[in-house]
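One chain of protein is taken out of this complex; the other chains stay put.
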Amino acid sequence: MDVIEVRNVSNRLGQFRIEDLNFSIPKGYVTGFIGQNGSGKTTTIQMIMDVIRPKQGEIEVFGSSNTNPEMKQRIGFVYDELYMYDNFTISHMHKFIAPLYESWDDSLFERYRRAFELPMKQKLKTFSKGMKMKTSLLFALAHDPELLIMDEPTAGLDPVFRRELMDLLQELMLDSQRTIFFSTHITNDLDRLADYIVFIDNGRIKLQKSMAEIEEEFHLIKGTKEQLTAIGRDAFLGLRETGQGFTGLFQGDSTPLASGNQEMVVEKPSLEDMMYLMKGKKGAW
Amino acid sequence: MKYFQLVIGLYWKAYIPFFLLNILLFFVLHYLNISPYVLLLFVNLLMFYSVAERQERFHIQRFVLSLPISRLAYVLLYYVFILLYITLVGLLMWGGYELLHIFSSDRFTLQEIGSHVFVYVLFIVMLASIFIPLFFRFKPETIEARIAFFVSQLVLFTTFILANPGGDFPVDYFAQNQEKLIGFSISCFVAFVVSFVCSRQLVEKKVVL
Partner (left out) sequence: MHILLSNTSKEPLFQQIKEQIKKQIYQGELKEGEALPSIRLLAKQLQVSVITTKRAYEDLEKERFLVSSVGKGTFVAGQQPHVLKERQIRELENDLEQIVERAQQIGLTKQAMIERIHLFFD
């Protein structure tokens, strides 16, 4: 079952375009949303939350239109920044946010607040970027949401808390009803945690697959120029050529390619390799 | 109720300084025997602007409308909040005035005080009706919006001052004429309702919050 369904969504905001977006987020799993900065991740996430509206297409959350505010009872959101007055405190925010959620749990709130080491009565303007992110997360988690949507939650966090956050997300995933969808450009975070990957580039979805499929289907191939001409450039999804040879991303069974060319290297690509190689070629526009 | 808690929580802190300024200026200017109304309207206009600008700067609507609350409920409660705020300002002024009156009954009759404050409150309602939808529509932190805002402000107050070099024109004009007062009240009420309907439409249709 899919928790989020994005169908034929297009949008144009100034110079920036989103073109015919189609993807779905399966229930009970972690889906990583990857892409370069400026590729449309934030816009897409905010369209799912109905704070940006698409020009065309429709988005469904929990099987009904995302314009229905009731579905937000079941969502916890973390945006790329904490959108709150900087003279407010956590205690003040709690006063008006907690009553809005039917499933708000004060003991859960207190548990996370202590774990994140956040002060109740200190103004947000004194907070570091990491503390602000933790504050967002605190308010996102305290109503025990079925769906957690996060926009670059690890940006600005120190490596230790980043690992701790990943542990926390894994703990949340012990509940098979829970779904997590989060964007990041730090793909190391996802290599172990993510079950599915949605890759966006320049406002278009380039890839949507499970990590298992990605591991099986994609290969990173390195070889010489001669080998490249023998295989043909069209065989690759993405290619970078240097004076020494080439690195290409190949989809499918690579054994026939490699069999005749003993010097060719076939490796498993990292998500970063894939992002780099599948990125729209410059000059094509 | 929970929605109202949200609106109070979000906006009361932003309105408090202006609330105090309103009350303070009102009594200080009266004490100095200067008609306070034109200056007070100016303060209130600045208040609507400053609240809208801060709200935009911190992307408050984007946050609020990601919470489980509909756009309609949010706009409706914002208007209820403004109405309560203005009523509170009016009541405090009137109450304070009454108190003063006990000690020095020579300057105004109670009748006059009541209608002065009432007309003043109506003026704030009118200002709110005009400017709130504008702030929902245009992003108040852009340079264009700032220029437009200050130009419109200048025009408004120049008209006030030119129309009555003596100073107290708008208040006395309505306060001393029952029919005009009723007419003005009704038009303020209508303007406020129309303003709400416009704001509601604007927020409902807004593409980027």
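Going in written order, the chains are labelled A and B, and every chain counts its residues from 1.
Definition applied: contacts are C-beta pairs under 8 Å (C-beta built on N, C-alpha and C of every residue); 3 or more make two chains touch, one makes a residue touch a chain.
Just so it is clear, the structure is predicted and the values come from calculations on it, not from any experiment.
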{"item": "Shown chains that the omitted chain touches within the full complex", "value": "A"}
{"item": "Touch with the omitted chain, as defined above, among A:3, A:93 or A:166", "value": "A:166"}
{"item": "Contact residue for the chain not shown (choose from A:110, A:158, A:215 or A:263)", "value": "A:215"}
{"item": "Interface with the unshown chain - residue positions in chain A", "value": "28-30, 166-167, 170-171, 173-176, 192-196, 210-212, 215, 268"}
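Basically, only the chains that are shown with their structure count from here on.
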{"item": "Averaged-CA centre spacing for the pair chain B and chain A, given as whole angstrom", "value": "44"}
{"item": "Touching residues (chain side chain B, partner chain A) in the complex", "value": "1-3, 5-6, 8-10, 13-14, 54, 58-63, 65-71, 206-209"}
{"item": "Touching residues on chain A, where the partner in the complex is chain B", "value": "13, 46, 49-53, 55, 69-70, 72-73, 77, 79, 81, 83-88, 92-93, 95-97, 99-101"}
